[in-house]
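Now for chain A:
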Amino acid sequence: MPIIKNGAVITDPWIAIADDEPIPVSRPVIVSLARWIAERETLATRNGPIGVRLRSDEHAEDIAADLDHLSLVAIEFPTLGDGRGYTTGRLLRERHGFTGELRAIGKLVRDVFPFLNRCGFDAIEARDDVEAAAWRQAVGAITVTYQNAVNRSTS
Partner candidate 1 sequence: MINQVISANRLGDGIVVYLTANGDWSERIANAHVIDGQDRVEAALSQSCDAVKACLIIDPYSIDIDDSDGEIRPTRNRELIRALGPTVRLDIGKQATL
Partner candidate 2 sequence: MYLYDTIDQLLVDQRVEQFRDQVRRRMAGALSEDEFKPLRLMNGLYLQLHAYMLRVAIPYGTLSSDQMRKLVHIAEVYDKGYGHFTTRQNIQFNWPKLEQTPDILAELAAVQMHALQTSGSCIRNVTADQYAGAAAGEVADPRIVAEAIRQWSTLHPEFTFLPRKFKIAVTGSARDRAAVRVHDIGIVIKRNDQGEIGYEIIVGGGLGRTPMIGVKLREFLPERYLLSYLEAVLRVYNQAGRRDNKYKARIKILVHETGGEAFTSLVEAEWEQIRDSAVELPVGEYARIAEFFAPPPFEILSGDDGDYARDRLMDRDFANWARTNVASHKQPGYAIANITLKPEGGIPGDATSEQMDAVATLAEQFSFSEIRVTHEQNLVLPYVRQADLYAVWQTLKRNGLATPNLGLISDIIACPGMDYCGLATARSIPLAQDISKRFADLEQQHHIGELKLKISGCINACGHHHVGHIGILGVDKRGEEFYQITLGGSADEAPSIGKIVGPAVAYDKVVDAIETLTDTYLAIRAGDERFVDTVRRAGVDPFKEALYADH
């Protein structure tokens, strides 16, 4: 599934590593929260960017103290209806000051891109190329907002 970052489809440099897989030297890798917690010492000092992937039932507070070590946090959206990730992402940005890549993972359709954008996600795993290509149109579909949010821009 294509990754949109800052509005454009990118070649994804990150690799997701399963809990029992060895971690390649120096490539940017994403590990689960459980693995991060278990191997924090080695992962924090590795030579290469590290990212953590949160399930939808894992919280911003679970990773907040470690954000300085992380270049990326990925948050799962297992179904369209599971909206916990919006809170998690927003808190990571607003409350905990995370400045790395905040990525939404799932088969995401363009209709949720505006919400993700406004909650501070700068990278989105789209359902397919068609949805990815619609990012700009989707985010710009409604150009006014009532709420202050992380990101007030709609472009």
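We adopt the following convention: a residue touches a chain if its C-beta (ideal position, glycine included) is under 8 Å from a C-beta of that chain, and two chains touch if they have at least 3 such contacts; residues count from 1.
Behind the choice of candidates: all candidates are chains of the complex that A comes from, given by their letters.
Since the structure is predicted, the reported quantities are computational estimates derived from the model, not experimental observations.
Screening 1 or 2 for touch with chain A: in this complex the touching candidate is 2.
Those residues of chain A that touch candidate 2 in the shared complex are 59, 80-84, 86-88, 90, 95, 109, 111, 114-119, 130, 141-149.
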